[in-house]
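Data first, discussion second: the structure below is written as structure tokens.
Of the protein chains in this complex, one is absent; all others appear in place.
Then we have chain A:
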């Protein structure tokens, strides 16, 4: 049965199941409001608009979150990304005969904490099951999971999208969490097509996962992406999962179908291989559109597993799932039921308090969640909700914002504007993260300070910002080198104004006749002449 440790095992065929997914349930549905656009996910051809043809998308998600722990779920070998192959493998992980699972308390506590943060009911008694399938990176031939009675059920994730015409309206949405179950990760397979063999690395085999099953309450890629982003922030705040999608710490599979509202759900496909939030939105929207196209041509959607190809921007069919698929779920005989206690008082005699998982203790240790943090930012700094949304959702942007704020007299709203517009705009353009910013919070603070104290105008400040980004010089250097300081010498300013007035007699005449609007034109001309260095207040007085 063990394919690798004795070469004689029957290898006539190997069933092809990728990761273990147990639950596909569609219960409730939502119809997407139209035309949401999101800052987090710069999307996309708006599939939400396809409501005109009446067909709408229905999206449910299954998310595997790798538990942030030192050791694996059932063995005390280390958890580490990018270690030499098979260096983090115990005898149990390699499923040698005679080894038994020993549950990691940290993993249980992480799952309970995640459940509490998502308003789940924590099952006081949960059970472990074996799910059988054959694949080279699963040496035991089964995965230990929680099929019958998972650790947490019936929760809710509240997430927000920026919507409305100007994308400035924060729209709250909910998605139901059906369950959270503890389970083992599989190893990794490297396929060598040339030599027709598969290389197996068991470092990941047995690492603890939380599988979160979300009900199909979403209707487009953007909603799914926003929900996943919020979950990612929550997990990171809790510290229960590092949430790095590119390292596979958060793996998302989407169940996608389309139907006409009010009618039964359509046939779904499962989209796998999605390794970023951005691709998640694209993959789902592509898939919804593909299904709509099929139905409108009079075809039928196949129930199949599809992979997202980021290069093509398409979903493509994966290997056909065997029609005959029997996971032969059975109770895990080596693990008694997992009991979680309400508080220390409810511990039965003979159970060590530091051995037990106690809800009250975990509840008390819950950190500030992203939604609370946003509310706090709005209250503390008087900024707009949509700005608090951007600050919290962009990795490191809030820290950047607070660092700038500390070093300048400029107000929070002003700093928010700079950080969410100029800085973020520049970062987006270059496809960079906040941590990669070429302008440090301190340098930006210096620039804002120069503007605040009247040394430069706001338009020059923006110009200097661009200059700082490309040259790496400080704001002061750039201003001095290019002589961008405000002209505060009234005599100089006066002569410039005089020149403009002299060369535009028609406009001056119009103003004299009471057409004050023309004054703005003259102002503009002076600004042009001074390359934006004229203090507008002073200028107005002069003219």
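Simple rule for what comes next: a residue touches a chain if its C-beta (ideal position, glycine included) is under 8 Å from a C-beta of that chain, and two chains touch if they have at least 3 such contacts; residues count from 1.
The rule is short, and it goes like this: contacts and distances are computed from a predicted model.
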Protein name, per the UniProt record, of whichever chain is missing from view ("PAT1 domain-containing protein", "C2H2-type domain-containing protein", "Glutamyl-tRNA(Gln) amidotransferase subunit C, mitochondrial" or "Cyclin C-terminal domain-containing protein"): "Glutamyl-tRNA(Gln) amidotransferase subunit C, mitochondrial"
Selected residue (touches chain absent from view) among A:171, A:335 or A:403: A:335
Which of A:136, A:397 or A:450 contacts the chain that the document leaves out: A:136
Option touching the unshown chain, where A:82, A:100 or A:345 are the choices: A:100
Absent-chain contact - pick from A:89, A:111 or A:271: A:89
In chain A, positions touching the absent partner: 1, 3-7, 9-16, 69-71, 75-78, 84-94, 96-108, 127, 132, 134-136, 189-191, 193, 196-202, 319, 322, 324, 326, 328, 331-339, 351, 355-357
